[in-house]
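Missing here: one protein chain of the complex. Every other protein chain is in place.
Per-chain residue numbering starts at 1, and chain names A, B and C are given in the order in which the chains are listed.
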Amino acid sequence: MEKRLKIATIGGGSSYTPEIIEGFIKRAHELPIKEIALVDIEDGKEKLEIVGNLAKRMVAAAGLDWKITLTLDRREALKGANFVTTQLRVGLLDARIKDERIPLSLGMMGQETNGVGGMAKALRTIPVILDICKDIEELCPEAWLINFTNPSGMVTEAVLNNTKVKCIGLCNVPVGMIKAVEEVLGSDDFVFHAVGLNHYVWGKHIYFKGRDVVKDILPKLMSSEKFNPKNIDATPWIPEQIREIGMMPCPYHKYYYMRGDMLKKQLKDYEGNKTRAEFVKGVEDRLFELYKNESLKEKPKELENRGGAYYSEAACELISSIYNNKKSLMVVNVLNNGIIKTISDDSVIETTAYITSSGAIPLSSSQLPLSAQGEIALLKTFEKLVIDAAINCDYGKALQALTINPLVNSGTLAKQALDMVIEQNKKYLKGW
Amino acid sequence: MEKRLKIATIGGGSSYTPEIIEGFIKRAHELPIKEIALVDIEDGKEKLEIVGNLAKRMVAAAGLDWKITLTLDRREALKGANFVTTQLRVGLLDARIKDERIPLSLGMMGQETNGVGGMAKALRTIPVILDICKDIEELCPEAWLINFTNPSGMVTEAVLNNTKVKCIGLCNVPVGMIKAVEEVLGSDDFVFHAVGLNHYVWGKHIYFKGRDVVKDILPKLMSSEKFNPKNIDATPWIPEQIREIGMMPCPYHKYYYMRGDMLKKQLKDYEGNKTRAEFVKGVEDRLFELYKNESLKEKPKELENRGGAYYSEAACELISSIYNNKKSLMVVNVLNNGIIKTISDDSVIETTAYITSSGAIPLSSSQLPLSAQGEIALLKTFEKLVIDAAINCDYGKALQALTINPLVNSGTLAKQALDMVIEQNKKYLKGW
Amino acid sequence: MEKRLKIATIGGGSSYTPEIIEGFIKRAHELPIKEIALVDIEDGKEKLEIVGNLAKRMVAAAGLDWKITLTLDRREALKGANFVTTQLRVGLLDARIKDERIPLSLGMMGQETNGVGGMAKALRTIPVILDICKDIEELCPEAWLINFTNPSGMVTEAVLNNTKVKCIGLCNVPVGMIKAVEEVLGSDDFVFHAVGLNHYVWGKHIYFKGRDVVKDILPKLMSSEKFNPKNIDATPWIPEQIREIGMMPCPYHKYYYMRGDMLKKQLKDYEGNKTRAEFVKGVEDRLFELYKNESLKEKPKELENRGGAYYSEAACELISSIYNNKKSLMVVNVLNNGIIKTISDDSVIETTAYITSSGAIPLSSSQLPLSAQGEIALLKTFEKLVIDAAINCDYGKALQALTINPLVNSGTLAKQALDMVIEQNKKYLKGW
Partner (left out) sequence: MEKRLKIATIGGGSSYTPEIIEGFIKRAHELPIKEIALVDIEDGKEKLEIVGNLAKRMVAAAGLDWKITLTLDRREALKGANFVTTQLRVGLLDARIKDERIPLSLGMMGQETNGVGGMAKALRTIPVILDICKDIEELCPEAWLINFTNPSGMVTEAVLNNTKVKCIGLCNVPVGMIKAVEEVLGSDDFVFHAVGLNHYVWGKHIYFKGRDVVKDILPKLMSSEKFNPKNIDATPWIPEQIREIGMMPCPYHKYYYMRGDMLKKQLKDYEGNKTRAEFVKGVEDRLFELYKNESLKEKPKELENRGGAYYSEAACELISSIYNNKKSLMVVNVLNNGIIKTISDDSVIETTAYITSSGAIPLSSSQLPLSAQGEIALLKTFEKLVIDAAINCDYGKALQALTINPLVNSGTLAKQALDMVIEQNKKYLKGW
């Protein structure tokens, strides 16, 4: 008889929880779940109860005997877990609002996963995740940590290079890219070979009917709606540039490629207090109102506005692929090991991997085009400096990181932003 | 309606032909073959007729409508081919006998794929294969060249770096290794992650039930019969060494690891005119006698003594995997591209790849153990020097190659052996 | 009896000529010069005569028998030359004014050696230099090309990777850095180990009295006047940043580190038609008025305002070091060959080398700090794309180059700027 599974979800009080619960329910036939432990911190207690009760109703409505545990005791939740997922947000949406508004107040792009905001989020998050990993090492050393917490690449790299935890990073961006390709090709029978960094990833090859069709379908892809997700402004791509690079960019490339245009739009939102974070906060408030409704027994449609589309696609499918030794391909965050030649082996990259019950074995790749190599070398340097700063509370490293970041590119601005980040995140940045 | 396939087999008069024909027949349900063109040179005409007629009888007995073409016109055979396989041997078995006896006459190991013999075979074969590739570029540029001709790694590297032909190299050695693992595990549901060079490859990881079991099963593997093929002497492995390296070696590692013992045995065979090549020549003569028998309609059991076990497993399965976009894993010879960190990206290595209708995408790998890195750096240097020597008829490069080869390791011996190789292969080494 | 030397100076009509003539005169005791051939193009004929005659008067006043040849026939000038120096400016200062004003008109930094301006200058200059190299290969293949033409790193890389000419690139920036160190240490008995790219170079180590003192003297250096040359705005450095990087930056780092501040100042100059190029044009006009004065027999003091301080220090000293096999250390532009680990061996870098009569042998170096590695990887990518674009008239490569450049960082702006550059440089960009 097969052993049944325990899944622990850190940050279980997140508005995303119905998404992942739905994902598990869809895969109930292939995932023999015994228990899902939703764990959160004291500050998230109320939300945990609201969303946790919805989760219980969803599972019951699906006729499943799974135990849904709601707890503030992380160690209890981790004990004996087979899979651990993370959807936590240190400082909640209020911190994200600051992450976006600080750089915007200085005239720079405000985004929660790159530039100033990405650094701030990493500084808050990495110590917390490493702390969780210590518990995992002790309480469920064989568990797989499926990390969804942003900045996913940096968090995963911090875990893989500083702990013994078996960790795979995930992001919903590549899932969206694959959906767009599917739409354009009118088929899902292709191989999507992604190479890059989290939120800076390309579809390097798209193999379809015996050929690499990526260059052929780029024009159609550029105008695909699926390819321009709601949380990123719809500035059009520059055709000559995309043609030159010859790979499918991810939506986040626009933050780098179209800095000026994106920035103009963001500054307007900033002045109107309509930044993405502020918008999302509104969505969340409404979502929790819906969640409270005891007659609700499924994921509400409104969750799609939240920005986490395909989250369950990625997380639940990865868990199922590992559990069932599916030998399918998925885009994940894993150690580089020579795949991207211009960055070190111990860098975490986002790429297509072969998923087995022993984990993810990434595909190798020929060299990226020159300009992509250069940008990735720079961004990975930023990431490594930020990880180092986060772990060692190192002001100088954080300053260097921001100074060279393409969204900052100025020592003066870097210093101003860093000082504001430290000041406004005092509560979460101990040791600084 | 699906287009039916044409397969061209260069060296179609080989004694191996019934093996590959059997492989195709086994896969008739998944490979819509229209024609198999067996092509050979004038000197091989008689054998081509004998084995070609057997092939026709085998196909007919299987109730298939495939056209079997026997021809001496290579261009005719290649025209419109979808897959080209090679099983040619420049200079036939007489050349192989010299390849083995020359080094043995100087007190060195005699083997057709490494050391002096391997170099001699490469010098004869590479120019012929490059010539074939020119025809492929012209007559069937979209065809896949499935190279089985030894030394498979060097030949494949010469093709991939000097032509536009889509080429994948193959060897039956990894198939044998996988069969041995299967026997030891009592299951075929494992992932065999091979990394190395052709005839110098390791099973780096063997993933089974969620764990890498390679270190655990090494002791059993070492004593497995399947793991010690008939054409390599059964000197026992040194347990401390295998434990230290922590990977599954291939049988050919013995030529390097157990030089002294292997050599002693070979020198005895040499004196008795019982070298491997001489033995194989006897087997072949008997095989062709059997093949002549018009009532024979299947691959005779005796072919198994020939040494090419699993040949059809490898070649036909690869063709089917490509044609059917099987997305399975196979061990193939492909460009390195950073997988083995100590050799250049344009080196051909032998490793596990994901096979699609667009070709082979190799899996990436973490670093090999230090001693393996060093040996591979040396052997790849030998290979690159030999390829260069073969293409440019360069005496100095060939001399350097032999001088550093672990089976030679002496400038004096290298020069003596090289001079003998050139003298005894005059007919095939034009331009030297 | 020693053979006497012929020196050919391409762009001999430059206002810099008195500087280099003075440098040679100072070294008359160690450089047995026979002839200095000053060559220019038809458009520069008048200036060539004015400055050439001054050169003649300077040499005569020094009591030297050197022949000063003024010619428009480049091939005549090169024939038999031992050293070739370049101080040409394709399109003269009018082109430089555009190089600076185009990006400024789009709100970006305007500078003749980086960003949009640096690219424009490279696109105009590289084809001309490669053309000169063809003549050198034919007429004086043993001559050393001492390249001073900006962007010096890119031009030198284009020459070294596309011709057989023995070329060493030079810049006066490191000379200024060394002067600043000299001032701070109160001694010239130190070893200055520079590593980086042209206009993006660091003093990595400064060895003085048996120790590396670079970190100790950074604070003093930052406030040194010598360290803040007149052609770069005197925005103060950020102490935390310099301390963190732990190396001595070059003045041009400010264009990257202090983008915002520098830009503000430049935009003001732009509006007042007082860009650096416009200022320099005024200086040049006045210089040529002075040069016309037949009683002038020495380099006028006013030339120092021109911005080429230490030019003769660098060029003449390098020529003398080669000729006299001085075995001294100089900072030059040479092939990387593994010195900077994150960029390819064929990249030109700026570093300290040991100068002999056989050329420059650069010193090896340990790794740069992480942030420097990342920035250099990005900037070298920019440079390689620009060189490729210049040689092959490749719009896409130029667009990628600008898109990732830290002073642009926007596809939209990149495209606008590139289109303006091409439009306004039509005369010099054939084939675009």
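Everything that follows uses one rule, which is that contacts are C-beta pairs under 8 Å (C-beta built on N, C-alpha and C of every residue); 3 or more make two chains touch, one makes a residue touch a chain.
All of these numbers come straight from a predicted model, not from anything done at the bench.
Considering the whole complex, the hidden chain is in touch with B, C. From the set B:Val39, B:Met258 or B:Ala390, the residue in touch with the chain omitted from the display is B:Met258, counting the whole complex.
Although one chain is not displayed, its contacts with subunit C can still be listed: residues 189, 191, 193, 205, 207, 209-212, 325, 327, 329, 335, 337-339, 341, 345, 354, 356-358, 361-367. One chain is missing from the display, and on subunit B it is touched by residues 235, 237-238, 240-241, 243-245, 256-261, 342, 369-371, 373-375, 377-382, 384-385, 395-397, 399-401, 403-404, 406-407, 409-415.
Just so it is clear, only the chains that are shown with their structure count from here on.
Our note on geometry: subunit B versus subunit C, Cα centroid distance of 56 Å, whole angstroms.
Distance from the subunit A centre to the subunit C centre is 45 Å, each centre being the mean of its Cα atoms.
In subunit C, no residue reaches two or more other chains under the touch definition.
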